[in-house]
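Inspection log for the structure reproduced underneath, given as structure tokens.
Note that this complex is displayed minus one protein chain, with the remaining chains in position.
In this document, chain identifiers A, B and C correspond to the written order of the chains, with residue numbering beginning at 1 in each.
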Amino acid sequence: MNMTVQPISNQVVLHVEDLTVSFDGFKAVDKLNLYIDRNELRVIIGPNGAGKTTLLDLICGRTRATDGLIRFKGRELTKMPEHQIVRAGVGRKFQTPSIYENLTVFENLEISYPGGRSVFGALTFTRTRAVTDRVQQIAEQILLADRLQECAEFLSHGQKQRLEIGMLLMQEPELLMLDEPVAGMSVPERRQTAELLRQICKGRSVIVIEHDMEFVRSIAHKVTVMHQGKVLAEGPMDQVQADPHVIEVYLGH
Amino acid sequence: MEGVGVGEFGSILLMQGFNGLSVFSVLVLMALGLAIIFGQMGVINMAHGEFLTIGAYTTFVLSHLTTTYLPSAQPYYFLVAIIVAFVLGGLVGYAVEYLLIRHLYKRPLDSLLATWGLSLVMQQMFRSTFGAKEVSATLPDWLLGSWQPSGTVDIPLNGLFVMVITLLLTCLVALFMYRSRSGLRMRATTQNRVMAGAVGINTAQVDRMTFALGCGIAGVAGAAFTTIGSTGPTSGSLYIVDAFLTVVFGGAQSLLGTLASAFSIAQANSTLEFFITGSSAKVITLLAIIVILMIRPQGLFSSKVRK
Amino acid sequence: MSSNFNKDRRTLSAGLIAFAVAAAIGTPSFAAAPATKTINTTGLKITDTEVYVGQLHSATGTMAISETGSIQAEQLAIEQINKAGGILGRQIRIIQEDGASDWPTFAEKARKLLVNDKVAAVFGCWTSASRKAVLPVFEKENGLLYYPTFYEGLEQSKNVFYTGQEATQQIIAGLDWIAKTKGAKSFYLVGSDYIWPRTSNKIARKHIENVLKGKVVGEEYYPLGHTQFGSLINKIKLKKPDVIYSIVVGGSNVAWWKQLKAAGLTAEKQTILTISVTEDEVLGIGGENMVGHYSAMKYFQSLDNPNNKAFVAAFKAKYGKDAVIGDVTQAAYLGPWLWKMAVEKAGSFDVDKVVAASPELEFKAAPEGYVKIHPNHHLWSKLRIGQWDKSGQAKVLYESGLIVPDPFPKGYQ
Partner (left out) sequence: MKAVGGFLRKHDLAGILVLAAILLVVLPLMLDLFRLNLVGKYLTYAFVAVGLVLCWGYGGVLSLGQGVFFGLGGYCMAMFLKLEASDPASTKIQSTPGIPDFMDWNQLTALPWFWQPFHSFTFTLLAMLLIPGLLAFVIGIAMFKRRVGGVYFAIITQVIAAILTILIIGQQGYTGGVNGMTDLKTLHGWDIRSDSARYLLYFLCCALLIGGVFLARYVLGSKLGKLLLAMRDKEERVRFSGYDVAEFKVFVFTLAAMFSAVGGALFTLQVGFMSPSFVGIVPSIEMVIFTAVGGRASILGAIYGSLLVNWAKTFFSESFPQLWLLFMGGLFIAVVMFFPNGLAGVLEQHRVRIGEWWRKCAGRLRPTPAVPLQRENHS
């Protein structure tokens, strides 16, 4: 199931230069440089505590960088508040599936619909045809079309993960960041999610953090290995897997 | 400043400094118990004032007993009263934790409402047992009046006494929390109850003891305050807002924060009072606290923990 | 829609339950009691054998500390009146309501007593705020209130009798005495931050500056419930005034006097005159903290006249040997008696008749000696200066002549 890697277009959409964040001296991310192209699916791997999640937190604004810059489509993200970063097109999925348990699947997806985001907008928001069609289309894409009226609380773990991905897709992001999307999923579910990721990265860039090497191989255009806040190695899956440093630090003997 | 020589002015400034210190120690004593209960455990105990009143009434009862039955023990009864107040406050705290608080750990805002109800119940109990009128413990002689190091300087003895008690108590609490095994267990439980349980700490027991300790300290504070304040069914309510403010402003998790915030509030308030009227001094101090809390929402000394 | 929809059966039963709680006892005597309709033309709750009165004080909350004494005194007076045959042959029944130290509750309970229970008179209120809250209700429902506390004056209502002293009676004679005996020239005014202290200090300042030709070297107010007076004491030490004139109230009062003593300002070093400390407050402050200081009141428990001896004995018999009686408690005791005399003189319970019959009534059996009702609904009374001792009682040093009450003093506005 070894997919050939698509050609990478030359246009870089995300610039991360000399990015650093230190908690009382401990540098979780240390002068890191990262460049993501349009329509690229980049996977970031590395041992626990390498700073993978912190990197995503910095890009989406959940944590503020102490140094360095993050430019997305020419706009500097480190100065913007989180909701503006999201509106600029950056979607973030968290490690544990965070969905609204007490709302229905339909309502979960509807809340992420890009319309009615201001207070006044939310008050006057009406469920137009366009909204229901968009939700129906995304629901089919994440294979939850038949469970739209059910309360999110009753979904299985895998379905919740997919629902959260669906919620991100509703926002039509141009950069999608997924933190261990297949953690805790069964093998068939992993294969479904891999297919979903390959579909959604047409027209947008995706960054995925994962540990399951089989899954990484099946989706990654390019792989970045992080270690102690720095990039250890970067390139296609095979090249990275052969790299002696990576083997010694991460893939193990 | 007619009629006041330079020497005298100096001694008044000295006394004003002392006054700032004594207000500081009152605030610390008042807030210490709450720092443990609210700061460490996250339980909002609106009945904290009433635990102070338990201490005050204990002192009154003991002073009444010694004057009627054992007049010879008059000078020593006060120290005994402090200990009895600690034990009594702790016992009542133990019972309250068992009956009420242990169901509310996951619901901090509900513990606020439940303990507010508790404070009403306790106030009515004091009123029914001791009567609605204020009472006062007859203080031993070594606590009355002032100590004159020089002609013009009067250092209030009760202020000094409160300061000594505060110093003693703060050291004991710090030693207990940061140097003793049970203190370690307490901090472990309050920071991560599930994990503490997993490593074999009887969290329910530790929570009960922590709450009882907090209430015991409040009892001691109440006993000490009989030297400078009133004892009546509702005298606890005089202290509750200041106590919460001191703990919140200092940063809930840290004991050092409570000390620092008590010091800054006391100094600000007492210096302002010296120059402008009492009411405006209090308003300005409260406004300053709100502004600072806005800039540092987690209080002065927040624990550096990655959320 | 203005007419009342239906007869309030339910509230009558509530009134009866409250009446069952009331403490009034005593054997009703059936002397030739005048017929009810002649003595009650305005629909008050009066039967051939009973007349209902209301009692509205704070049994709970922060004011319970001060108002319990008034509740006890009023109930003692009513009990004694009932023993002596009641009024116009009727026993007095009390409907007791709790104002709970909360002014809107006072207004609510006042309306209940007047509208629902239709009581003939109400003995109640303590703080000015509670009186101001109920005043519109009494004037609209034409009720009758006997108000026991010494207060700031500036009020004269047809429906209220003020059995405590108004500000000028209490302040001016006290200041004259302290200026004469202590040769005091400089004064420092201190008070809790609300209407009574601020208004009283205003009158005191005018009297000191214009009449006594003295000087006010400082005036300070602290919020109700304030407990730290260290800075204030240092400010006073800076100015070294001859006299501190103190009107601090409630919980702050106790803290204030304890901290004064602790700062070495005992009576030998600093003369302090107060109008906000009675025997009740000294119970909370502790006699040892008040030794040697002066209070200006119209009544002290230690007054030695036969009326007072009997009153103190009866009070202690009913409420325990270590009960204390302060100025407000005695003033509250006067209420029922003054009402009794006015009703008997008017021959009717109707409020308008009682109000008309009250002026110039003399009450010679008053524990404070002698009082007379002035047409402005206040009482002629004497001022006394008491010096506190360790036991919590005060020795009367000076007694003024009868002072005319003047709630709107000219030249002091």
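Basically, contacts are C-beta pairs under 8 Å (C-beta built on N, C-alpha and C of every residue); 3 or more make two chains touch, one makes a residue touch a chain.
This one's a predicted model, so the numbers in the text were calculated from it and none came from an experiment.
Peer 1: I'd like the shown chains that the missing chain touches, ordered by label.
Peer 2: Output: missing chain touches A, B, C.
Peer 1: Which one, B:54, B:82 or B:245, makes contact with the chain that was left out?
Peer 2: With B:54, B:82 or B:245 as choices, the missing chain is touched by B:245.
Peer 1: So one chain is hidden, and I want to know which residue out of A:54, A:112 or A:159 touches that hidden chain in the complete assembly.
Peer 2: Checking the options A:54, A:112 or A:159, the one contacting the hidden chain is A:112.
Peer 1: Looking at the whole complex, which of A:15, A:87 or A:191 touches the chain that is not displayed?
Peer 2: A:87
Peer 1: Touching the hidden chain in the complete assembly: which of C:74, C:166 or C:193 does that?
Peer 2: Looking across C:74, C:166 or C:193, the contact with the absent chain belongs to C:193.
Peer 1: Quickly run down the residues of subunit A that touch the omitted chain.
Peer 2: 60, 62, 81-83, 86-87, 91-92, 94, 98-103, 107, 110-112, 114, 116-119, 122-126, 151, 153, 167, 171
Peer 1: Even though one chain is hidden, which residues of subunit B still touch it in the full complex?
Peer 2: 42, 44, 46, 100, 103-104, 106-114, 116-125, 127-128, 241, 244-245, 248, 252, 279-280, 282-283, 286-287, 289-290, 293-295, 297-299
Peer 1: Tell me where the left-out chain touches subunit C, residue by residue.
Peer 2: Spelled out for subunit C, the touching residues are 1-2, 4-6, 8, 11, 14, 17-18, 21, 59-60, 96-98, 100, 102-105, 107-109, 111-112, 115-116, 127-129, 132-133, 135-136, 140, 154, 193-195, 198-199, 202, 221, 223-224, 408, 413.
We take it that only the chains that are shown with their structure count from here on.
Peer 1: Touching both subunit A and subunit B: give me those chains, sorted by label.
Peer 2: The common neighbours do not exist; no chain touches both.
Peer 1: Please flag the chain sitting at the greatest distance from subunit B, going by CA centroids.
Peer 2: A
Peer 1: With chain centres defined as C-alpha means, what is the inter-centre distance between subunit A and subunit B in Å?
Peer 2: Those two chain centres are 50 Å apart.
Peer 1: Express in whole angstrom the distance between the two chain centres, defined as the mean CA positions of subunit A and subunit C.
Peer 2: 76
Peer 1: List, in ascending order, every residue of subunit A touching at least 2 other chains.
Peer 2: Not one residue of subunit A touches more than one other chain, so the list is empty.
Peer 1: Going through subunit B residue by residue, note those that touch at least 2 other chains and give them in order.
Peer 2: Residues: none.
Peer 1: How about subunit C: which of its residues touch subunit B in the complex?
Peer 2: Result: residues 59-62, 64-65, 67-69, 193, 220-223, 225-228, 230-235, 237-240, 251, 253-255, 258-259, 261-266, 280-281, 283-286, 288 of subunit C touch subunit B.
Peer 1: What part of subunit B is in contact with subunit C in the complex they form?
Peer 2: Of all residues in subunit B, those touching subunit C are 1, 3-4, 9, 12, 15-16, 18-20, 22-23, 26, 123-124, 127, 131-139, 144-146, 148, 154, 156-159, 227-235, 237-239, 269-271, 273-274, 277-279, 282.
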